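Before I ask anything, here is the structure I am working with.
The complex is shown incomplete by one protein chain, all other protein chains being positioned as in the whole.
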Amino acid sequence: MIRSTHLPLLVTLLTFVLAYALCAAQYPAMLSTRVVANLLTDNAFLGIVAVGMTFVILSGGIDLSVGSVIAFTGVFLAVVLRDTSIHPLTAFVLVLALTTAFGAAMGAVIHYLEMPPFIVTLAGMFFARGAAYVLSTDSVPIEHEFYDFLQSLYYKAPGGGRFRLIGAVMLLAFVAGGLVLHRTRLGQNVYALGGGVATARLMGVPLARTTVSIYAISGGLAGLAGIVFSLYTSAGYSLATVGVELDAIAAVVIGGTLLSGGYGFVAGTFFGILIMGLIQTYIVFDGTLSSWWTKIVIGALLFAFILLQKGLTWATTSRKRVRTGSATPS
Amino acid sequence: MSATTSSVFKRILPQLIILAVVLALNVIVFPGFLNIEVHNGRIFGNLIDVLNRGAPVALLCIGMTLVIATRGIDLSVGAVMAIAGATAASLVSDGHHWTTSLLGALLVGSLCGLWNGFLVAVLRIQPIVATLVLMVAGRGIAQLITEGTILTFIDPGLIRLGAGTIIGIPTPILIWIALGAGAILAVRRTALGMLIEAIGINEASSRLAGINSRVLLICVYAMTGLCAALAGVIVAADIKGADANNAGLWLELDAILAVVIGGNSLLGGRFSILASLLGALIIQSVNSLILLSGMPPEFNLIIKSVLILCILVIQSPKVGHLIYMLRASSLHVPPPETPSRRVLTPKEDAQ
Partner (left out) sequence: MPDPTRPLLHASGISKFFPGAVALDEVELTLLPGEVHALLGENGAGKSTLIKCLTGAYRRDGGTITLDGAEIDPVSTNESQALGIGTVYQEVNLLPNLTVAENLFLGRQITRGGLLRRRAMIRAAREVLLDYGLDIDPAEPLTSYSVAVQQVVAIARAVEMSGKVLILDEPTASLDREEVQLVFSVIRKLRERGLAVVFITHFLDQVFEISDRATVLRNGRVVGERDLSQVTPNDIVTLMLGRQLEERVHERKGGRAGEVLVEVEALGKRGMIEPFDLTIHQGEVVGLAGLLGSGRTETANLLFGAVQGDQGRLRKRGREIRITRPRDAITQRFALCPEDRKTDGIVGDLSVRDNIILALQARQGWTRPLPRAKVNEIAEHYVRALDIRLASLDMPIRLLSGGNQQKALLARWLATQPELLILDEPTRGIDVGAHAEIIALIERLREEGMALLVASSELEELVAYSTRVVVLRDRRQVGELTGDQITPSNIVAAIAAEEPKEATA
């Protein structure tokens, strides 16, 4: 049977399948591997950051800093590779450590100072963007043979679709994210936090460690998304990826995760990303539709999913199914 | 109601001090900061610039203060600005009189606010979630109105709202001061302010005391939409065009920041519009300081974020309680009661 917690995920999946079927019916070319490959490549950085956002939102928090962290990562890599002789791999490790520590610091402020995540990560958003500006206000191109090498890695599928490395990184991030979230104690604690902080505390969930870990994961994944984005654009620009946090939040919610925390799946976020990518692809294919319809449709989807969640919450609280099972009083 | 002159002064004193300090720093890095000149019947000067440039955030923070006082938040004001600017520009380029365009924009802004209010007060969706919808979709709607272009216009009446002057003073300054004064009078000369504070502090008690919290909430969000619309029209008038992509971009964050710097708690309750307006001026003065000091503008955001963090840490109930405890223990007063308003963790907030 379908559990109510799985229903939003199912709706997301159905939405995607239905939307894809409709698109394909109108433009059969959309079934090609090329479109699928591009869907993965173009949304790789967004997907990675959305995995982190899923953690944060499931725990009942929010992270507005991720867009700025991506931009910072890109600029940092570009500047480091331009001005020093550090190997890109070392730079990757460095920047991942930086962004993870940044996320952990925000988590610590949120937990220990009991400040709302919204405001703390808002400050973090300004800070990371500011740090990117300080490094460089211009778009800095990245020219490094290792970058060329990484960009040259792809699998050419029949039909002409090129599945690039960054798409694979995104898939990996989803798999790893899902594994941590659903198959480890940390993941259970994330859900526990989202289910209710007071209860989680009573049940012995380590709140400080979990909160810090969640924001560290989100920061680290934003860093990884930044690396992917720099591979995607071969440049670092401090004005890039403005508003990506909104797209990520939208993808998570459209993916069926409850924005107030506790309910949702990483897999849902994946389909949320694909739905958003599909809308863009459709608009490109159509050619006559204007790009702003993306935002309007995503907004409408967001609203629909918020309503769906609200309805489900109402339904479960107003009539609780009484299924006592076969209780055997002795 | 209970606001006497001295208590108002006491309330805004921290903001006045911060503003004075920032302005003094401005004078230090740029001695001519306070000079005001009159050219061709228009006054000029850095101070006037601060007042003029601060207009959009000042307008936004009037509504935002009220929303935050009810324990809510409105993320959509930046997008509503874009929608309103686009509406005004599109109406005026269709040949309507500028007053019609202005009214049209204000109407659209209020409708956006009503929508938010409906989601929050009737459907009982968390404010942050409810207003996110319009924040995401709003710019798309604005682009729909401008059809993706930057819709320029040349109507002098409309342009005067953003770039003109009245008796030598730039119109935006007059507008925000007028609206701010009007709003302060409206909430303090009537019972509105007290009722808004009551639902922000304790909605259950307020409802039991007979306050119609639902209607009040909707009105507050509508008012915020109206303020955003006015800000949007001014920004559009200033550049003589509606830019759906960039008008009011991230200004919702500046507005929230202004409210917070104004000493208003994000947990709702007692509020001061005047202090929020001072907060808006503080933000603008900091921007001006960074510009005048010759520091690269790229430091702007870092300084701003550090500033926010400092102010927030001081405001954090946990730190506040700590300071209180320290003071109490040194003065040997009886131990303080546990703070009656604790910071809600997100989940508890949601319920």
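A and B are the chain letters, set down in written order, and residue numbers restart from 1 in every chain.
Heads up, the rule we're going with is that contacts are C-beta pairs under 8 Å (C-beta built on N, C-alpha and C of every residue); 3 or more make two chains touch, one makes a residue touch a chain.
These numbers come from a predicted model, not from an experiment.
In the entire assembly, the chain absent from the figure touches the shown chains A, B. For the options A:Met203, A:Leu239 or A:Val284, the residue in contact with the chain missing from this view is A:Met203. For the options B:Leu66, B:Cys112, B:Leu179 or B:Ile201, the residue in contact with the chain missing from this view is B:Ile201. Which of A:His87, A:Lys156 or A:Arg183 touches the hidden chain is settled by the complete complex: it is A:Arg183. Seen from subunit B, the chain kept out of the figure touches residues 1-2, 7, 189-192, 194-195, 197-198, 201-202, 204-212, 216, 269-270, 334-335, 337, 340-341.
One chain is missing from the display, and on subunit A it is touched by residues 3-5, 179, 182-185, 188, 191-192, 194-196, 199-200, 202-205, 262-263, 316, 320-330.
Just so it is clear, only the chains that are shown with their structure count from here on.
The geometric centre of subunit A is 30 Å away from that of subunit B, both derived from CA atoms. If you check the complex, the residues on subunit A that touch subunit B are 59-62, 109, 112-120, 122-127, 129-131, 133-134, 137, 193-198, 238, 242, 246, 249-250, 259-262, 290-296, 298-300, 302-303, 306-307, 310. Interface residues of subunit B, counted against subunit A in their complex, comprise 73, 123-126, 128-130, 132-144, 147-148, 244, 249, 253, 256-257, 260, 266, 296-306, 308-309, 312-313, 316-319, 342-343, 345-351.
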